[in-house]
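As you look at this complex, bear in mind that one protein chain is not there, while each of the others sits in place.
Read from first to last, the chains carry the letters A and B; within each, the first residue is number 1.
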Amino acid sequence: MASTPLPPAQSYRRAAVYDWITTVDHKKIGIMYVVSSFVFFLIGGLLALVIRTELAAPGLQFVSEATYNSIFGLHAINMIFLFVMPMLTGLGNYIVPLQVGAADMAFPRVNALSFWVFITGGLLIESSFLFGGAPVGWTMYAPLSTQAPETGVNLLVLGLIMTGISSILGAINFLVTLFRLRAPGMGLLRMPMFCWTQLVTSVLLLFSIPVVTAGLIMIFIDRNYGGGFFEPSLGGNPILWQHVFWFFGHPEVYILILPAFGIVSEIIPVFSRKPLFGYRAFVIATASIGALGFTVWAHHMFTTGAVYLPFFSFFTFLIAVPTGIKFFNWLATMWGGKLTFDTPMLYACGFIALFLIGGLDGAFLAVVPFDFMVQDTYWVVSHIHYVLVAGSLFAILAALFYWFPKMSGRKLDERLGKAQFWLLFVGTNVTFFPQHMLGLDGMIRRIADYSANAGWTELNFTSSVGAFMIAGAVLMFMWNVFATMRGPADAGDDPWDANTLEWATTSPPPVYNFDHLPPVRSERPLFDLKHRDDGHAPVAAISLSVTEGPVQ
Amino acid sequence: MTAPVDSLTTDHGSENDSGHGSKGMDIALMGMLLFIASEIMFFAALFGVYFNVRATAAVWPPEGTEFISWQGSGLFGLGLAVLITIILVSSSFTMQWATDKIRKGDRTGMNRGLAVTLGLGIVFMCLMLFEYLLLVTHDDFGINSGVYGSLFYVMTGFHGAHVLGGIIGIAVVLARGMRGQFSAEHHVAVEAVHYYWHFVDVVWVFLFLTIYVLR
Partner (left out) sequence: MRVFNAARAANRHLSLIGLALFATLLLAACATRGDDYPTSAGSPAFLPGKVVTQQGREAADLYLPIFIIAVVVFVLIEGILLFVALRFRRKRGDDTLPGQRHGNNVLELLWTGIPAVIVGVLFVVSTGVLLKVDAIAPNPAVTVDVTGFQWQWTFDYKDQGLSFTGAGKDGPEMVVPVDETIHIRLHSVDVIHSFYVPQFFRKLDVVPGRINEFQVNVEQEGTFGGQCAEFCGLAHADMYFTVRAVDRATFDQWVTDEQLKAAATPQPAPSGGPTAAKLQVSAVNKLAFEQATLRAPADVPLTIEFQNLDPVNPHNVSIKAGQPDGKDWIGLPIAKAGQVAVYQAPALPAGEYGYYCSVHPNMTGTLTVQ
């Protein structure tokens, strides 16, 4: 590539900042998503430490009930809407155009708009701290949320509407990119699995976010303009909010986990040196999880007495099947492979080992009579954290270790990464496993205090110790990034000997991504290119001869 | 970076076209259709809430709200609602007319069609605001008049906001059309706006049937 002479240092620096703010390059926007969502992750993590510090012992030692009631909801909002969602969007933003061999997203300027709308929404949500907090939980159940007098709740609602708009715009952008900008020869069934999961996730976003947006608007009107949507004395129905919220909220769970499945499905084949076992089954399972995700929302409402229980119980059981398929496919991919346990692979295996627990304790919740016992207890808290920490967070870290060389040209330190993995692995279990037993014993969630003689003190203390282990692991990761960025950019274009197109360009890629694209004849175009002549070419995959997609 | 032997050279010519063929739907049009899909879900949520409240209410519509009906908004014998429905539905036809013209390359015809559509849209907005005025001043019916008032104003109000969006879109393509920026081959913006306008009209037909006729 031609090198351009650098302008004088000072004007160059100003130009760099200006360049980032005004950029429409999917890679820069992706990095901005990743960095800003990580900042929100740190805020959410600090809130989690406050929660665990308060609960480490019975009695109110650290914060007041009023503060606590704001904190647990904003912890969840930060982690779900301002960390996991935008982090996965950011990774998708960076990786998806590269994986399909495109120069950018379909609508680069809309892409920048979604990012800045997300930032605005995030700042609105954080500003609720300054205006009385938002003691309504992340579920914002009416009429508590419509009656709460804190201005912070208004800011929370407005911020969520904005992040929702950002997600809708992002979803449209991903879908058009995936449908229209794939490389020549890349039919839909030759897309990398990460792209498939982003596709299904985008469909879920497109159909679920507008519903909750409508509901949030209603809450705003009930709060500020005397509306009566969720107010029984005015003819409204509080349960209605739960329907609206969970119609979004359950697909949301898959929005948070499907891209994580995609990440793990990218990493395991690379570090096993085998193709993904049952690619088509995987695609079908992903799509059916997406479809079934819209049929199970009321399993969050079993105890409202207002839903037809067997219907939602049935589909909740059913959705376990395609999730199970994925586990077996990952294991079958590793079976007979030649495995190396670099940090990304370690995280992917940790994901399988621990997400399994989140799947199994979730299956209990589909049993309605058992849900009557543990709904709104720490059992559910444990379940969601095995899904979101052991699931989404582990996969996000796997992705960051895996794609960091592509984004920066540098490999994160392996030894530090492995140490961090084990600390996080143990910390996650120490924090969240005891919560199963607390929930089964009747400890409800969202309480600032519990009785000293309930027998819950030891397990709560254990859980709090684990939370600080997780915090330590996060600090190690930050140090790793900081130290690595000071080192030389010597990772090379394809440090993991990987399969997909993003590794076919330089690290980091040029603005236009590719000078040349290898021909795409399977879901592993780079693998085909590298192993054309050694007798292991995947004949079956080539004979797929999918002719969908544009051909130049 | 050395180029692999049998690789394909990509085209960096334009930002929106990465050289991956031109068959299939235009990306902007696809974006608009996906946007409309998400908007359908937004209105579906509003209708879902309406029918849930309607199904659980003892009396529906609440007593004392007879003025909201196709038979009259208080002052008019045959209601404003029917009038604005006729206006908006006919604007769908003029929009289609404008789009058909430009598909055949008739710029002047398109501009005329767009102008008429724009006018009808503006009349619709004005009459809708007039109806709001009547309801608030004459019938003392506001967004805080129980769940029925909240539903009425949120559903029609958000539809109105979408009509306003459509009006702005039509105004933009009309301005561009008057500068001769569209041709039979290149008029994606017109196509996109026309899909959007049809969507807005269909939503209104459902709103009219739900709120004024079915009640």
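By our rule, a contact is a pair of C-beta atoms (placed from the backbone, for glycine too) under 8 Å apart; a residue touches a chain by one contact, two chains touch by 3 or more.
Note that the coordinates shown come from a computational prediction; the quantities given were computed from them, not determined experimentally.
Judged over the whole assembly, touch between the missing chain and the shown ones holds for A.
Shown as candidates are A:I447, A:A483 or A:V511; the residue that touches the absent chain is A:I447. The hidden chain makes contact, of the residues A:W20, A:F327 or A:W479, with A:F327.
The chain that is not drawn here is touched, among residues A:T23, A:S37, A:N69 or A:N154, by A:N69. In the full complex, the hidden chain is touched by subunit A at residues 65-66, 69, 132, 135-137, 141, 143-144, 147-150, 226, 232-233, 236-239, 272-275, 277-281, 303-306, 309-310, 313-314, 317-318, 320-321, 324-325, 327-329, 331-332, 334-342, 346, 349, 352-353, 356-357, 360-361, 363-364, 366-370, 372-373, 375-377, 414-415, 418, 422, 425-426, 429-430, 433-434, 436-438, 440-456, 458-459, 462, 531, 534, 536, 538, 540-541.
In this text, only the chains that are shown with their structure count from here on.
Chain geometry summary: the mean Cα position of subunit A and that of subunit B are 34 Å apart.
Across the interface of their complex, subunit A is touched by residues 1, 3-4, 6-10, 12, 15-16, 18-25, 27-28, 30-31, 34-35, 37-39, 41-42, 44-46, 48-49, 52-53, 56-57, 62, 142-144, 146-151, 154, 158 of subunit B. Subunit A contributes residues 24, 101-104, 106-108, 110, 168, 171-173, 175-176, 179-184, 206-211, 213-215, 217-218, 221-222, 225-229, 231, 234-237, 240, 243-244, 247, 493, 505-506, 512-519, 529, 550-552 to its touches with subunit B in the complex.
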